[in-house]
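Note sheet for the following structure.
The complex appears here without one of its protein chains, the remainder shown in place.
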Amino acid sequence: MNEKSKTLLRNRPSLVVLLWLAGIALLLAFPFLINQERYILHVAIVVFFNICLATSMWLIWSLGFVSFAHAGFMGIGAYTSALFFLRLGLPLWFGVIAGALVGALIAMVVSLPLMRTRAVYFFMASWAVGEVIKRIFAYYRGFFGGWEGLFRIMPPKLGPLDFANRTAYYYLAMVLMVLIVLVVYRLNKTRTGWIFWSIHEAEVLSSHVGIHALKYKVAAFTIASALAAMTGALYAHYHTYINPKSFDIWTSEFALVHIIVGGLSTAAGPVLGAVFLTIIDELLRPTEFYRIVIFGVILILTVLFLPGGLESIPKRLRLRLWKLPEDKDTQKSIAGAFGKGRK
Amino acid sequence: MTLQLTVQMAITGVTLGLIYGLIAIGLTLIFGVMRIIQYAHGEIYMLGAYFLYYWFDKWHLPYWAGFVMSAVVIFFFGAGLQLLLFRPLHGKDMLYSLAVSLALIFIISSAGIIAFGAVIRGISSFVTGQIRIAGAEWTFERMVIAGISLVLIIALWFLLQRTKIGLAMRAVAEDPETSSLQGINNRRIHWVAMGLGSALSAMAGCLMGTLMFIVPSMGFLATIKAFMIVIMGGLGSVPGALVGGFVIGFIDSFLTTLATSELAYIIGFVTIFVILVFKPSGLFGQAWE
Amino acid sequence: MRRALLFVAGLLVLLIAFGACSRGTPSGMIQDKVIKIGGAVPLTGAVAYWGICTDQAWKDGAEVINARGGVKVGNQNYKLQIITYDHKGSTPDAQTVTKRLIEQDKVKYIYNQAAAGTIGMLEISEPAKVLTSVACWGYLEHYGKDFPYHFRSEMSDYEQGFAYMPFVKTKYPGIKKAAFLGPDDKDGYDCYYSYQRLMKYYDVQDLGVEYFQWETTDFYPLVTKTLQKKPDMIITSPTPPGITASIVKAARELGFKGPVVSPGASETKTILEVCGEQADGVVLPVTLETPQTQSQKDLAERFKKRFGEFNLYAGNLSWWVYALAEAFTVAGTFEDTTKVADALEDVVLKDTYVGTARYAGEGAYGIKRQGVYDCYTMLIEDQKGFLADVRFPELPPGY
Partner (left out) sequence: MALLDIQKVSMHFGGLKAIRELDFAVQQGEIRGLIGPNGAGKTTLFNVISGIYLPTRGRFFFQGQDITRLRPHGTAKLGIIRTFQAITLFKHFSVLRNVMVGCHLHSHYSFFGSLLGTPNSLRHERENEARSMEILEFMGLARYKDELAMNLPHGHQRALGISIALAGQPSLLMLDEPVTGMNPEESAAMMKLIQKIRDRGITILLIEHDMKVVMGICERITVLNFGEKIAEGTPEEIRKDPDVHEAYLGGEHYVA
C-alpha cells in the first residue's frame, strides 16, 4: 500500500480535526465577539436549527431521496418534548431523548412501506406522511392542542444555569448542531457513507455486492428523522410555543432549498446553504414586499449559475484561478453534484 | 342520509373531479414528457385566471375570447420559462428543477401581490341559474365548467394518441434518446409540451376563477391538488389524472359532507400513501427512476 | 467560471447593500427627534391583504401627523418613524421580527396583524413592556389582565355583533336559527365562541358550527352540510372575502334564501364580483365603502394617491396611530409605556374613518384594551352594496 492510498482512508486526520476544533472554538467565542447582542444571538440560533434540519435531510439525500416528511418528524420531536414538559413536568433533557426515540420509531415503521416508492413518487408519498403527521396534531385537539398549539414550553435549567438566557440557549443549540453535523460528517466519511452513496449511485449494483439496500434506506431515514426530532425538541423549548403550522411542507422545502444552494455532494453543502440563506433572508426583511421576490431570484441564480452549490466555490477558485491540478473530489463536486449528463 | 343528499354529493363529486382533473392534466403532461418537477404549476394557473380577470372584468372584452387568449398568452409564457429556466437543467437531477420552480412560486406569487394587489377578485360568471332535479341543485355554471373540463381532457388524450405531435411527445416521454435518433426535435417537443401544459393550467385557472375567486396566493392550493392527483394517477397518464381527480373529488365531497373537512383532507393524503405503497408508480403510471 | 465569480461578486454587493439599509435609519431622518414605531406585519403569503392594509394605515397616519409638525410630548415635538418588517403570517417569523424590532431597533411600540403573528409577538413584547396594538380575533386567552401592554384595536366579531345583530333583527325579524362557518384554526374556534354568546344574548338558536380547512378549494360540500341543518341565517367569521364570497355563492346555488352575515373585513365589491346576482342578502358589518364625512373622503383620497388603491379595510385601522399620538401628548412621555398605556385607555377620538373610537372592555375582559367604534354595516340588495346602518355597538351593561 502506497502513501497516497493511505490518504484516501485517513484523509489527513490531524488537519481535519484541527479545522473542526478551530470552528468550534470560533462558535464558542462568537457570543462574546458580538458583545452578546441578543438579536444576533437569536439569528444564530435560528441558523443552527436550519443547519440541523438541512444536514439531517442531506443524510437522506445521500441515499438519493428527499424526504418531505422531515418537518413532520421535527414536529414529532417538538410535540413529544413539549408534552413531556407540560404533562409530566419533565424538562427538555428527557424530552429530547424521548423525542428522538419516538421520531425514530415512527420513522422506522413508516419508512418500510414508504421505501417501496421512488423518485417523485417518494416525494409525494413522504409529503403525504408529513401532512398526515401535521394534521394529526391538529385533529386530536384534546391531546396535542389542535391548531391553537401548545404554550409555555419553558427552557430547561441545569444547576445554576437557566437556559431562558439566550446566550445559554445559544450554546445548547450549538451543541446539538455540532453533534448533528459531526455525526452526519462522520457517517458520510466512513464505510456507512460509501454504502449510502453506492445505493444513491447504483442501487442494483450495490445490492448485488451484498448490500441490503432496504435496510440501509430505513436506517438512514430513521437516523435522519431522529436527528430532526431532536432539533424539533430544542426548537419547541426555544420558541416556547408550537403549533402544527410550524411543521408544514414549507419547513421541509426550505431545508431542501438550503441543501441545493449549499451543494449536494458533501456535508458542507447543507451547512453553507443554511447559513447563507438564513442570513440573506434576515437581511432582506426591510425590503418588505420585495423580500420573497429577491429571495426567489437569488435561488434561481444560484441554481443556474452555480450548479455545484456554494460548496464548490473554493474548488472552482482553486481550479481556475490558481490553475491547480484537478483532484478527484473536485471533479466529483463540479460534475454538478451527481447531476447526470454533465460529462 | 337521504337520496337527495346523496345525489347532491355525487354531483359535487363528479364536477369537482372533472375540475381537479383539468388542473392536473397540464402537470401530468409536463411531468410525463419532460420529467421535471414543475412545482409552480399553480402559479401559472393563477396568472391565467388574472389574465381573464383583466380581460373580462376590467377591459370588458368577450369572455370566451379571453379564455382562449389567456391560454395562448400562458402557452408562450410557459414555453418561455422552459427555454429560459428549465432547459439548462435538462438531464440533471430533478432536485434542480424543483428548486427553480420553488423559486418561481416565491417570485410569481409575491410579484402577484405587488402587481395585482392583495385584494380578492372574482370573474363574473358567464352563465347563471340552476335547476332542481331529484331534489338536488344542478348549477348550470358547474355543469358547463365540468363539461369543458371533460372536453379538454378528452382533447388532450386525442392529441396524444392520434396526432403526430402527440406521438412525438409520447416518444420523447418514453425514450428521449431513441426519439432524438428518429429525428424528433426533443427541444421543440419540450417547449411545446411545457407551453401546452401551462395553457391547460391557465384554462383551469380561468374556469376556477369564474367559479370561485382569485387572489395571488391561490396557486399553491392548486399545486397541492394537482400533485395529489397526478401522483395518484401516475405520471404522464391522462386517464390517471381523470381517475385521480374523481377520487379526490369524491373524498372531498362525501367526507366533508358526512364527516368534517379536516378528515377529508387527512383521508385524501392517506389514500395517496396507500395507493403509492401498493402501486409505487401510481394507478396508471410508468415507472420512473 | 467567470459567471461564478460574477455571481459571488454580485451577491456580495447585494449583501452589503442590504446590510447597510437593514440598519433602518434612512439618512436625513437622524436630525429630527423621532419616536420609532415598529410594524410586524405579513406583507407576503396568504394573509398579506390584512398586513398590507395595516401597514398602509400606519404609514399614512404617521405621515399626516409628521406633516402637522409631529407629536407634542412635553415641550418637544417628535416625528413618528415607522419601521416595517415582513413576517409572512408565521409564528416563528413573527418572533424573529419582534426580537429584531425590540432588541435591535429599540422600538417601544409595535403594531401587528393576524393571530399567528400576534401569538409569536406577545411572549416577547409583554415582558419587555412594549406596547402592542393589533388586529386579532383569535386567542382570547392571550388578552386581558395578564397582558397589560396588549391593545386589541380592531373590534372583534363579538363587539361587532352588538352592532349588526340589532340591525339584522330589525331587518329580518323572522330569524330564529343560525349556523356558523369558520376556518379550522384558533381564530375560527374563538369566533364561534363569540358567536355562541351573541346568539344567546339575542335569543337566536345556535345550530352549530362547520369548520373549513384553509386548503379547501370548493365550499359546496361544507355548505351542503350546513344547509342540512336548515338555518335561517348563516354567519361566517373570520373568513377572508374570497371565502365569504364562495360560501355565499354556494349557499345561494344550493337554495339558501336567508341572509349571510360576515363580520370579517370585506368589501361588497369583492362579493359582487364573485357572486354576481347571487350576492343579495349579504350583510357586511365593518367596512365603510362610500366615505361620508370630509375627513373620511380625505383619507380615501390620500390612500389612492399614495398607494394607488384604497383597501377599505385600511380605513378601519387608520385610527390607531392617532390614538397613540394623542396618548403620547396626554401622558407627556413616550419612554414610559405604562403611562402611555394608561393614557391610551382614556383617549376618545371623534372624527376618524370609523367615527367615534375609544377603548373599552373593562367588564368583559377585565382590562380596558378593546377598541370599539362606530360600525358601518353594508348590505347587498339588487346587486348593489349600500350603507344600511351606522351605529355604535350597543354593548351589554357591564361590558
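Lettered A, B and C in written order, each chain numbered from 1.
The definition used in the following text is that a contact is a pair of C-beta atoms (placed from the backbone, for glycine too) under 8 Å apart; a residue touches a chain by one contact, two chains touch by 3 or more.
This is a predicted model, so every value here is computed, not measured.
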TODO: From the touch rule at the top of the page, work out which displayed chains the omitted chain touches.
DONE: A
Task: Option from A:V109, A:L158, A:A202 or A:L321 whose C-beta touches the chain left out - done: A:A202
- [ ] For the chain that got dropped from the picture, name the residues of chain A it touches.
- [x] 1, 4-5, 8-10, 183, 186-187, 190-192, 194-195, 197-198, 201-202, 204-213, 219, 328, 331-332, 335, 338, 343
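Everything below uses one rule, namely that only the chains that are shown with their structure count from here on.
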- [ ] Using the contact definition from the top, classify how the chains connect: line, ring, star, complete or other.
- [x] complete
Task: Between chain C and chain A, distance of the C-alpha-averaged centres to the nearest whole Å - done: 37
Task: Between chain A and chain B, centroid-to-centroid distance (C-alpha), Å - done: 33
- [ ] Would you pick out the residues of chain B that each touch at least 2 other chains?
- [x] 109-110, 113, 262, 265
Task: Residues within chain A bordering two or more other chains - done: 138, 289, 291-292
Open item on the list: Which stretch or stretches of chain B touch chain C in the complex?
Closed with: 5, 8-9, 12, 16, 19, 57, 109-110, 113, 117-125, 128, 130, 132, 137, 139, 142, 208, 212-217, 221-222, 224-225, 252-254, 256-258, 260-262, 264-265
Task: Residues on chain C engaged by chain A in the complex (per definition of touch) - done: 1, 3-4, 7-8, 10-11, 14-15, 18-19, 21-22, 24, 43-44, 55, 83-86, 88, 90-92, 95-97, 99-100, 103-104, 116, 119-120, 123, 138-139, 184-186, 189
Open item on the list: Under the definition above, what is the set of chain C residues touching chain B in their complex?
Closed with: 43-46, 48-49, 52, 184, 210-213, 215-218, 220-222, 224-225, 228, 240-243, 245-246, 253-255, 267, 270, 273-278, 309, 311
